[in-house]
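This structure is in structure tokens; I'll ask about it shortly.
Only one protein chain is missing from this complex, and each of the others stays in its spot.
Coming up: chain A.
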Amino acid sequence: MLSVKNIVKQYATHRALDDVSLEVERGKIFGLLGPNGAGKTSLIRIITQITAPDSGEVFFNGERLNTKHISQIGYLPEERGLYKKMEIGEQVLYLSKLKGLDSAEATKRIRYWFEKLEMKDWWNKKVEDLSKGMQQKVQFVATVLHQPELIILDEPFSGFDPVNADIIKNEILELNRNGATFIFSTHRMESVEELCDNIALINKSHKILDGTVDEIKASYRSNTYWVEYEGNYHATNNDIYQVLQTENVKANTLVKLQLKENRTANEALSLLLPHVNIHRLDEVIPTMNDIFIEKVKGQIHE
């Protein structure tokens, strides 16, 4: 539903985005990852039409991005903010009217959401009287109230306690089931693995990786396994595997094996079985965190 094509954005002395392209499919949760200053916010600002790219194009549902699309996009910036002196209800109403909702409809939806997120009594409260987590909730409601097709969340869980983070996560998943597409910009990799279908990794103004989370993880598999066994046996290198690490855990032994090319875990096990009592075999799958760090660090060394 959203395609970003060859975006270049140049600020006075530095290039924030250099030939960045990506595709966000309808109904997916898309993770936009990258270290601080990589260009994520610049890209989001282009998608939300806060700024325009120097070159390149963005298409929304096949149409060139234009002002009509503003009402179809919801944006929760990383730096949250509300008018401090304004009452919550009035404030959310104002923000949703700016997105094109009429008063009656907006009021109805605000009541629905306030009920749902247990903030019924907040209507007449002022923002400055709310805790930071409460303000985040208000802002989340303001972001999704106009039922945008595309919801862009920049670090959505920062500032939430675990309970509220969980509530918000479930709301996100529910909205997603009802058809909303999400773009997540975050450094928190555990939430990426939990929620995202696809990701793109941006570093130093370039996109350096993209694809589905499963594919990416699969491509980073290194045929490495943890094997835990009982028995007095010292595993050594052979032509099936190489022993990377050996540890003793209580009475058991834990070894990390890397299979040689075209060897399978079964072959490794059949070598071990005569000597020991196998308790566990786990494939070592890199986490998104590992991949993130590896890719970003790799680039620094280049």
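The definition used in the following text is that a residue touches a chain if its C-beta (ideal position, glycine included) is under 8 Å from a C-beta of that chain, and two chains touch if they have at least 3 such contacts; residues count from 1.
As a convention for this text, contacts and distances are computed from a predicted model.
Protein name for the hidden chain, per its UniProt entry and selected from "Molybdopterin synthase sulfur carrier subunit", "ABC transporter permease", "Hydrogenase-4 component E" or "Ligase-associated DNA damage response DEXH box helicase": "ABC transporter permease". Summary of contacts with the chain left out: across A:S3, A:S21 or A:T48, the touching residue is A:T48. Looking at A:I73, A:I88, A:L153 or A:I216, the residue that reaches the missing chain in the full complex is A:I73. Checked against the full complex, the candidates A:G62, A:G81, A:P162 or A:P274 give a single residue touching the omitted chain, namely A:G81. By the touch definition given at the top, chain A reaches the unshown chain through residues 12, 45, 48-52, 54, 70, 73, 75-77, 79-86, 94-95, 97-99, 139, 142.
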